[in-house]
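I am attaching a structure below and will ask some questions about it afterwards.
A single protein chain has been removed from this complex, and every other one stays in its place.
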Amino acid sequence: MKMFVCIKYVPDTSEAEVKVNPDGVTVDSARFSFDINDADNYAVEESVLIKEAKEGDITVVSIGPKQSDVMIRMAMAKGCDQAVRIEDDRIATHDPLMVAKVLAGAIKGQEFDLVLTGCMASDDGHMSTGVALAEELGVSHASMVKKVELLDGKVRAHRELEGGLLEVVELELPAVLTIQTGINEPRYAPIRGIRLAQKKELKVVNLDELGVDPAVVGLDASKVVLEQLYIPEVESSAEFIEGEAEEKAEKLASILVKGGLV
Amino acid sequence: MGNILVLAEHRQGALRDISYEMMAIAPGLAQDMGGEVTVLLIGSGMDELAKKMAAFGSKVLVVDDPLFEDFNADKYQKVLSALIDDLKPAVVMTGHTAQGVDFIPALAVEKNLPLVAEVVSLEYADGTLKATRQLYSGKVNATVAFKPADTYLVTIREGVVEPPDASADGAVEKVESPLKDDLPYRSFVEYIEAEVGDVDITQSDILVAVGRGLKEDKNLPLIEELAKAIKADIAGSRAATDAGWIPHDRQVGTSGKSVKPKLYIAMGISGAFQHVAGMKGAKTVVAINKDPEAPIFTVADYAIVDDMFKVVPKLTEKLKELKG
Amino acid sequence: MTEKPKVGVYVCHCGINISATVDVETVADYALKLPNVEVARTYSYMCSDPGQVLIKNDIKEHGLNRVIVASCSPRMHEPTFRKAIQEAGLNPYYLEMANIREQCSWVHEDMEEATAKSKKLVAAAVAKVRLLEALESKEVDAEPAALVIGAGIAGIQAALDIADAGFKVFLVEKTPSVGGRMAQLDKTFPTLDCSACILTPKMVDCASHPNIELLSYSEVEEIGGYIGNFDVKVRKKARYVDFDKCTGCGDCAAECRVKDRFPSEFDQGMGKRSAIYLPFPQAVPAKYTIDPESCLYLTKGKCGKNPKCQEVCKAEAINFDQEDEIVEFKVGAVIVATGFDPFDASRKPEYGYADYPNVITGMEMERLVSASGPTGGKVTVFNGEEEIEPKEIAFIKCVGSRDASVGNEYCSRVCCMYVAKQAHLIRDKIPDANIRVYYIDVRAFGKGFEEFYDRVRRENVRYIRGNPSEIFKRGNKLVVKVEDTLTATPLEDEVDLVVLGVGLEPRADMREIMDLLRLSQSPDKFFLEAHPKLRPVDTATEGVFLAGCCQGPKDIPDTVAQAKGAASSAMIPLARGKVMISAQVAEVNEATCRGCGFCVNICPYTAVELVTINRFGHEVEVARVNEALCKGCGSCSAGCLSDSIQPKSFRDYQILPQIAALGVLK
Amino acid sequence: MSTESQTFTEKYDLLGCIQCGRCTGGCPVTVRADLNVRRFVYDAYHEEKLEELARLAEIWDCTACHTCAVRCPKGLKPLEVLLGLRTMIIESGKVEPTVRDALQSVLLEGNPWEKSRAARSDWMEGLDVKIAEPGVPVENLFFVCCTIAYDPRVQSVAKNIVGLLNKAGIDYAFLDESETCCGSEVFTLGEEGLFEMLVEDNTELLNEYTAKRIVCLSPHCFTTYKTRYPDLKAEVIHYTQLLEELLREGKLVWKGDLQKKIVFHDPCYLGKQGDVYDEPRALLKSIPGVNLVEFERRRERSLCCEGGGGKMWVESESKKERLAETRIKDAKALEADIVAVACPFCVLTLEDAMKGLGYEEEMRVAEIMELLGEFVEA
Partner (left out) sequence: MSANYEPNIVAFLCNWCSYAGADLAGTSRVHYPANIQVIRVMCSGRVNPLYVMNALQQGADGVLISGCHPGDCHYMEGNFYARRRMGMLKDLMEFVGVDPKRFHMSWVSASEGHKWKEVVEKTVEDAREAGPFEGFRRRQIDW
């Protein structure tokens, strides 16, 4: 089973205050902690589980800076065999379609059975890259996969639909699966494992080395423009609901319903 | 021409809310763009659903063929691809749902069209379509402008608008399926209902969490009722699992589980550091606690300082009422 | 060195102790190629009679005048082989040993390496032996008297044996009475005879023996000299009671203003004594002593109008002006019998000894069960609320023994048995008591021990295999936190009384004795014997011997046996009346000495002095060594600016070739 | 010596064990969980059994209080056998997600709480804190601890001590956000490789500051630096030791009057492991009005609160009473108003237990530094 797994290095913004840089299109990431994208972590684990069950070879593909090597090494510590990191600031990373083209450039021309990606990046959340990548590669795909069953020449994927319903589909291999969180329990990458993984090959390439025309994946090629980032106006601290107990309950109920929270 | 093609979504014989919600967005935009809205339904035996969609007043195109008995991304892509060629819509709008995200990006690649996903609002001015979407789990908004193109693809986030009234009478028109044969690469097998009872709170959308304030397990039905009303799962702090009120695998915190629901209602939980660390991924936090100094309030979006036993019954009642 | 050295090299197999790791034949072959070596042989046991005969014959047949024995440590057999070559007519100092066992075959594994090293060691020995000089040992008179330090059962026995043999004994005891630890015991295991009953006659004997001078309440201050001729200085501490006048009537103690205010040392603090006291009724000598630290008059300068003791003493023995007295004498041998300290249970705070009155030590239990003890032999304890007869009793063994966490890794040897004995005694006194003994192992190795242990178990003393970890109080009970390791059950047993089977430790003040006599400690911190097997009562300092628990934990029979052994060893020089003193002393080359006096300052024994001689018509000062005082350490030599003072057998010209031999063979 | 080549038996000196049972006898969690640490020492001798042993749930019940190691008559560290088994699990990668996330957070962000490294010194905001500079000699270099730095409940320990140090006018400095987890919990969770890395990195970092002493606010950091960092140049002390010294020198003066009965709970890492017993008591006694009482199980016999050994990330399966609850009940029986501790973990566990028992109204759990901060003379 020859596999590629595409992962992304993303900031954890769940606690930190996010500030938009003066350029208006980037955020100040100085106070963020970075890690592998949650769903991608599950994708890595799934690929390793498949490898453990069926034997195989896993190549990690990632677009990102040097700092993300630690994430790649962790994936290799878990069982991935080699990695390609694409570092090039000419890529229009705000557009998942451009990103898909770059990833495809790293995979195209090589044999593979499966490409796994996370179904969503926790930073920009397009949920588009994996499916676009499948199209770029000209193979079938399933998104938001919660279970993978390998059959002879086929893969049976359980897609997670809204409301917990699972849609089971069969795909012919090769295929791209975008993995939903919760599909498995990602393992821990122990430091000794990470150190051992230093021996595995991590190739760092730019677009030229990858054979991807920068003009095709750059800002000019992208058909969308990230114009402006801004912080939405939200109550920074808790809104205390006042009144008698019953009044408070009623007020809360309508907030929840009106806000589409329930 | 600024026509908008809205793909109505249905599953197991019923339309999904997003189909209605898009009808609150598409007509205004179509007006701004100087075009009309056309709704597209793909499926098998779509008459009734088509009628329902027609009630929003726009024309409904129906691709009705046994080939589309079940959703299939590849087939949808093919149909849309052909219809774009035929209809040349300015905007193709689908839900940002398990269906939408499963084929729209592929379509964008195939047709070399621009795509903005999970849009919360759209605006057309001075010949430019701009979409607003959110980054970093809603902490940042982004305005994305489309460069001029024949067709723009957008997927709309669920639940951002209320569905409009549906009392009009739009036309329903069947079109022949551009797809004649089944596609080999991908086939539908079955639907599987999520198992009941075997709840993984890390995957829950709504969590109702109780803590020490529950006092005893005979108070639990109160909470269960609330959870049922809003389709929430029940979780607990260490105190609640320790006491045996809540199963251990539903403990939220550093020694339990890290959860990331859209809504987290913490009741009778003071909010110790280790608990808060386990729920920091929650999008909206509601806290009900009688201690105004409880640290849980520092992470809450909505706060009620009161006895949970006084608040919860009324809350359940009111929610049931509002939800209908 | 006029005659040409003819060296014989004898490489010992030592069974296979050496030959298993060192190729002895190769070493011998190699030795034969060394300069001046005439003969090189190997033999299975060089120290055996045939081995020695082999050497002797070679000396005669080949005219050897130097001998190398490559075998064990010179600390082991140097005297043996010196004697052997002397018997063959050679000067005994024409011997050098190559230590290829302790420092080679036993510590290396690789045969090639060990053989190569053996070669070097032999080569170095050859290099040195060629240059050795003939030395004559000297004899001096030995003082026919012995010093025994410590008057417990070991000291008493040793003193009596030597005195009975007709020699003078100075028996020095630090406390006011002889008797030591044994006097504090109730019954002795495994025979259950009364400790006091068998000890008291011996105590009386040693006080009344014409050959024994008992110096109680005294401490040795200084010991100089050497075997046969030790100069001893003893401080007799002021008792503030005239020794000759005191009749031991006890009126003073009964009237003391601070009567029964101070914890009695003898009763392990469980009973009380006055400031003037007799440690215990059978004390020897039966003379009262005023404790300067508790006496009102001596601490505050005032005791009512007049000290009561002085008022009531009809013999007028009280003398507050008494001062310490220094006594000096000479002895030919010294026996150290300073005993042990019971392990201080507060060093294991987890047992709550310092917190709970009903956690007591084995020594305290001895006093508690003793008819002469503070309770008259009634076993009662204060549980924090009331005085009760304990019904639930726990013994904990190995407290302070076999325990690296307090630095005592050894087994104290007596605890297993004294705990069994005390369990038995309690069973007698409290028949319905629930007695349990927590243990790790039971070590009942002595005569009659296992039988006794069997008996005690059958008396319904429950042995639970597990060493408790913690004791704390819950209500009015003590909780013993322990695991029954045989069932792997953690327990929290609730009891009324815990007896800690404390082990034996080196005495807290043993450093003073070490400094006095230049003794060493073994890893367990007890005194180190000269050889663990063959010289168990000797020390590295000639003429100084060990008896009893100062050398290591022992029960009474072993202590007595060792005391008798020490006594007989000490009597050897006394009986001969002469001792040999080392010939390996320093010597000054007066021709090169510049008289700077550095060596005079260096010598710790004042064995070097400056004398004036006439050198080529000039009066010059040169150093000169007093051979009787010199111990041959050689410190003077390393400090000499002109290499003029040199210890015999360890001269520069003898050592440097050794170094060269080791280096050249690299 | 390389540990790689050692067998399990050699590494933990299993053959040195005489099976006396003191370890299990002293183990505080035996009343709660089926953990028999002696049996592990006995069974781990069989290399082929190790994997099976490592899978036993009770290896995660150990709180690393070190009582077994302190009591062992043969100088063994029975708990480390459990940690060694944990290491096997950790290195297989298949660990509880909570443990995984905590460890990964230490690697990536230098703390186990999944907080951003950049936020580590946020507690300093608004305070006049002196920050250490590499190479500039400082008498007392403070090490805050991840929990104190991030958990708002115990941040006051750090905040209060800053005020107090400024008043005492001594030479001190804190690290900025470069401060990285000491690895105490990493070690006890069994992530040996990560711990080795932390030792290397922290040694280098801390030695860069030419400090005479490293003053730790948490006993966990204190003991870890003291015993598991062989190459640290500075002396390592706990803050109570420093403050007691300042108190003796008259550099600290208290105001007010605290008419309260206080009982001090000896943290395992400070007492049993660090041998610091008297200083915290001296500090408490020095507050005017305080009536300091003692637990029956105090000092060397103090009862573990179950906060260590990675227990913040692993829940025991036991339903029995938590030791922290036993402790609070004991305090209640003593009618103590305040349970004082000198460890952030103890604060969290004991306070939790106190709330669980419903004593919130009449009792308070407080870090000594919280109290001192309230009473320092301006």
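By letter and in written order, the chains are A, B, C and D; residue numbering begins at 1 in each of them.
By definition in this document, a contact is a pair of C-beta atoms (placed from the backbone, for glycine too) under 8 Å apart; a residue touches a chain by one contact, two chains touch by 3 or more.
Nothing here was measured: the structure is a model prediction, and the numbers come from that model.
**Student:** Tell me the shown chains the invisible chain touches, ordered by label.
**Tutor:** Result: the unshown chain touches C.
**Student:** Return the single residue from C:Arg518, C:Arg535 or C:Lys578 that touches the missing chain.
**Tutor:** C:Arg518
**Student:** Using the touch definition from the top, which of C:Asn57, C:Ser73 or C:Thr592 touches the missing chain?
**Tutor:** In the complete complex, the chain left out is touched by residue C:Ser73.
**Student:** Can you say which of C:Lys120, C:Lys202, C:Arg413 or C:Lys554 touches the chain missing from this structure?
**Tutor:** The missing chain is touched by C:Lys120.
**Student:** Which residue, C:Ile55, C:Val69 or C:Leu131, contacts the hidden chain when the whole complex is considered?
**Tutor:** Spelled out, the listed residue whose C-beta touches the missing chain is C:Leu131.
**Student:** Give me the chain C residues in contact with the hidden chain, please.
**Tutor:** Residues of chain C in contact with the hidden chain: 73-76, 99, 101-104, 106-110, 113-114, 116-117, 120-121, 124, 127, 131, 514-515, 518, 520-523, 528, 540-541, 584, 602, 604-605, 631-635, 637-639, 647, 650, 652-653, 655-660, 662-666.
In this text, only the chains that are shown with their structure count from here on.
**Student:** Could you please state the distance in Å, as a whole number, between where the Cα atoms of chain B are centred and where those of chain C are centred?
**Tutor:** Centre separation, chain B to chain C: 88 Å.
**Student:** Just the number, please: Cα centre separation of chain C and chain D in whole Å.
**Tutor:** So the centre of chain C lies 45 Å away from the centre of chain D.
**Student:** Please list all residues of chain B that touch 2 or more other chains.
**Tutor:** 280, 298
**Student:** Residues of chain A touching 2+ other chains?
**Tutor:** Residues 15 of chain A each touch two or more of the other chains.
**Student:** Inside the complex, what are the residues of chain D that reach chain A?
**Tutor:** 90-95, 97, 99-100, 103-105, 107-109, 114-119, 191-194, 196-197
**Student:** Help me check something: in the complex, which residues belonging to chain C touch chain D?
**Tutor:** For this pair, the touching residues of chain C are 349-350, 352, 398, 402-405, 440-441, 465-474, 481-485, 488, 490-492.
**Student:** Quick check on the complex: what are the chain D residues that touch chain B?
**Tutor:** Listed in rising order, the residues of chain D that touch chain B are 97-98, 101-102, 113-114, 147, 150-153, 311-315, 317, 319, 322, 348, 352, 355-356.
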